[in-house]
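With one protein chain held back, the other chains of the complex are shown just where they sit.
Labels A, B and C are assigned to the chains in the order they are written; within every chain, residues are numbered from 1.
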Amino acid sequence: MARRVGIVAVAQTKFEEKPGLHIGELLYQTSRDVMKQTGLEFKDDGTGIDSTVASGYDLMSGPGGAYMFLGYVVGAWQREDERVIEDGSMAVYYGAAQILAGHADVVLVVGYSKETQINKNLIECLSLDQVYQRRIGLDFVSAAALQAMRYSTKNGITPEQLAKVVVKARKNAKNNPYAYCCDTITVKDVLKSTMLCDPIRVQEAKPTPVDGACALILASEEKAKKLTKKPVWITGMSSCYDHHELGYRDLANCDSLVTAASKSYKMAGITKPLKEFDVAEISEHYSYQELLWSEGLGLCGKGEGGKLIDSGKTEMGGELPVNPSGGVLSGIPHCLAGMHSVVECALQLRGEAGDRQVKGAKKALAHGVDGPAGQLHCVITLEN
Amino acid sequence: MTGERIAIVGVGQTIHKSKRTDVNTAEMCAEAVEAALADAQLTIKDIDCVILGSFEPADGYSGPDKFIIPEIGCVGKAGFEMQNVGTTGGVVCATGFNMAAAGLFENVLCVAWQKMDEAAGAFGRGGGGANEYWTGQFPMSPITNFARRTYAYMTRSGCTEEHLAMVRVKQDQCAQRNKYAQLKLGLTVEKVMNDFLLAWPIRRLHMCPTTAGSAAIIVCPEKRAKKVTKKPVWVEDWFTCHQGGALTMAEDPTASTLAYACQKIYKRCGITNPNKQIQAWEVYEPASTAELRWMEEVGICEDYTAWKLFEQGKVGIEKEVPFNPSGGVTATNPIGCTPVVRVVEAALQVRGDAEEHQIPGTINRALATAYGGQGENVVFLLKKSL
Amino acid sequence: MVLKKEEPQDPSVAFRYPRVITYKHSLGYQSKFAHALKMGRIIATKCPVDGRCTVPPRIVCPMHHVRQTEWVDQGQRGKLTSAFKINFPMFDSRTGELKTWENPIVSLELEGGAKMDGWCAETDTSKLKPGMLLEAVWRPPEERKGRVDDILYWKPVEK
Partner (left out) sequence: MTHHDKKSVADIPEEPIVVEVQAYSNFLVTIGNTGNKFLTEIRDNKALMGIKCPSCKKIYIPPRTHCPTCFARMSEWVKLSGKGTLETFAVVRYQEPYMPKEAPYAYGVIKLDGADTGIVHMIGGVDLNKIKVGMKMEPVFKEHREGSILDIEYFKPA
């Protein structure tokens, strides 16, 4: 990228069921947090925050236009206030693009989700085309199960390898005070848990419902240097769409992730991702996804996701720790996962990740995904 | 601006109709994309980023971009979906402009749509835009909103029902010359004044219709734009002005954020005399009566005097104030797509390609807006030359 | 708008997709407002900067972006600012049915200063003049649900 965009502040709530909190309170808490860190407020003379980008599905919060009635909560009254209807990583992507475009110097990115309010599966099902896939009752869980089956049968991925992903996630989550699920669990426990949708077991799917919010402040290079001593730079970013119809794709591949990754690696000058990155946060809503997305992200060869988890390279202390935060499998709400990845990577690169810190992390990889069986991926590379 | 200068190199829209049973939503979008590509003389292979959006409550989807992407040939391309209720189309354009100006892409495609024939009568409790728990319990709809605004406007300005009818007749006269417009009714002041009264002073003809339609634009950074077309329409500036409030905070019940947004953007672009410096206006008026207040807010005339311009017959395509030459939103309203239609029409005026409804003379600068909620606005300024 | 219910002739050209989404809204800080409605009272949040009161309550003041923690009683009466009748069927938020409304919609400025809308008991709009006082008519306590429509109507105050 010709110019750089810096992350100058990040915040997140504890991820848990919060039936006593209004969405506005979630948003206010996190946005206030990042504004306090930087001392910034919304201003219209170019000395404060110029714009805000939010993420989240409308139908998650109300029958329509929910965020429209919440923009003022973060302070964006009569200001640039736009919303990406995708995973949170896309909001970071767009916020950074606003700065590169020179349209804004400082952008507040917020994401919120209250899964306790709705049936997540129903809202996800409403993303599917009405005539074919939704009519037969498919949703994101069954779509993921179809992909898991195809991926594991084609590449000989064993149930034990998939269970290891869950074990690793929960183990890492113990070090993360914000995580929802951090119980000690063994491969055996995972394999014994109830079947949700063959081949995905309950423990292999993201826990739900979980509530929470994330916020970041992005700034142009010049301003970022003034605002913080520890800016985290976005060095590459891209998103990519795949086919909608599951039958149009080979579900054992994730072509759109390969494209998104290669584009952002090219921007960032990354050629050997496994070696060059020090930490990665991958949105794995189901256990198989960490392995498949790792392949797509070029952390291992095609079909070698199983070997990757067996090798221990992605454990804490390994060559490239994947999801030190515990990832989505430890409970990150819908539409927030990608933004959470960026927040966690930023904390790692600032050396502020507490017990889950990867020592000396310099380059990080954040990933977000949306759509049935990973139709839309977003890859963001970061550096300190 | 430190980013790239950008231009619209291609525009396309469907012929707007109240019903489209021959196509589904995605296929309807494909028509607009085909038109925009043909206009820019590009192929889908040239497009490297796509931004989509619609008014989701009227779409039956949560994230309709997913199923539309393959139909418009954008598998393997970067992009995402935007949504901001009524101003969605405006935000889609703003996002496309940002993505192109960021220097990340060569050709950015912005697509918005609405297939209102699928949604008519679809809303039950909770309503279309009434979302927050409380607002759903207040008796509110766009009709009641504009009834209240217009009532307040009339008491403050001295304008009569006849003037409101004149506005609607002017819009219809413009729409009759626009081959893409939906409603072409051959209205007279008398006809409008005798129309079914929804909520005084709003009659059925005053409100925007429900439309099935789609529109698309293609945006390129400067270098690329000059290569693609001989008639680039330069995007001078844009501003999204959302206020996130169901019940407006303004003291003046007729006001929206348009005046504030325009002041801000005029200052940035050195516009001191909008009447002289802007030659074409495409302003989103959800009810014909709103056009009066919006004309004042964009700076065409003093507050509460716009109706006099209609009385004096000064508003029209060939007249002193060429306001909404396309016929505006009361003629065509595919909600989430409507702001994109405004930008498309403004770009056509700048290029001189608006055919039947082209404003005579050179259009150096055009203003397009999006409106949503209870006073949210997005304002765009387009230019003929850099 | 008058809504026509047209069913498709051929089901393969189009079909109806009925959708019901159940929301469990956490009212959070707004719960106090709901409790007040159940008690037959209207309360509003107040901006510490300019003292403006808002109904329904807001967590922060949009204009000044400060947390609003103070609640102010709004009384039972309000000054009419506008009134109009709707002559088209609108959804009844209480039942989800399309319904024609006899009662006009009124906008009010409450005694406590907050603005709000409601239905008016007086059906003749010519008798409704800006500035006149209206009083809230509540549902019986046992029927109240902590919703704005616990206020059945606003009726003109007899002088």
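We take it that a residue touches a chain if its C-beta (ideal position, glycine included) is under 8 Å from a C-beta of that chain, and two chains touch if they have at least 3 such contacts.
In this text the structure is predicted, and so the values were computed from the model without any measurement.
Here is the thing to keep in mind: the chain we left out touches A, B, C in the whole complex.
Considering the whole complex, the residue from A:P19, A:P207, A:G318 or A:G351 that touches the absent chain is A:P19.
Annotation for chain B: contacts to the undisplayed chain at residues 20-27, 30, 33-34, 37, 43-44, 60, 69-73, 75-76, 115, 117-126, 133, 136. Residues of chain C in contact with the chain left out of this view: 8, 10-28, 31-32, 34-36, 39, 41, 43, 71-73, 75, 77, 79, 96, 111-112, 133, 146.
In the full complex, the hidden chain is touched by chain A at residues 19-21, 62-63, 119, 121-122, 125, 130-139, 141-142, 145-150, 153, 194-200, 243, 245-248, 251.
Simple rule for what comes next: only the chains that are shown with their structure count from here on.
The chain occupying the central position, as judged from C-alpha centroids, is B. Relative to chain B, the chain whose mean Cα position lies farthest away is A. Taking A-B and A-C together, the chain pair joined by more C-beta contacts is A-B.
We define each chain's centre as the mean of its Cα atoms; on that basis chain B and chain C are separated by 30 Å.
Per-chain CA centroids place chain A at a distance of 34 Å from chain B.
If you average the Cα atoms of chain A and of chain C, the two centres end up 39 Å apart.
For chain B, the set of residues that touch two or more other chains comprises 60, 123, 126-127, 130, 132-133, 135-136, 243-245, 249.
Contact with two or more other chains is made by residues 59, 62-63, 72-73, 77, 123, 126, 130 of chain A. Listing the residues of chain B that touch chain C in their complex gives 21, 60, 118, 120-121, 123-127, 130, 132-141, 143-144, 147-148, 151-152, 196-200, 204, 207, 210, 243-245, 247, 249, 253. Interface residues of chain C facing chain A in the complex, by the touch rule stated above, are 17, 19, 21-30, 58-60, 62-63, 65, 67.
If you check the complex, the residues on chain A that touch chain B are 1-3, 44, 51, 57-73, 76-86, 90, 93-94, 96-103, 123-124, 126-131, 220, 238-245, 248, 255-256, 259-260, 263, 370-372, 375-376, 378.
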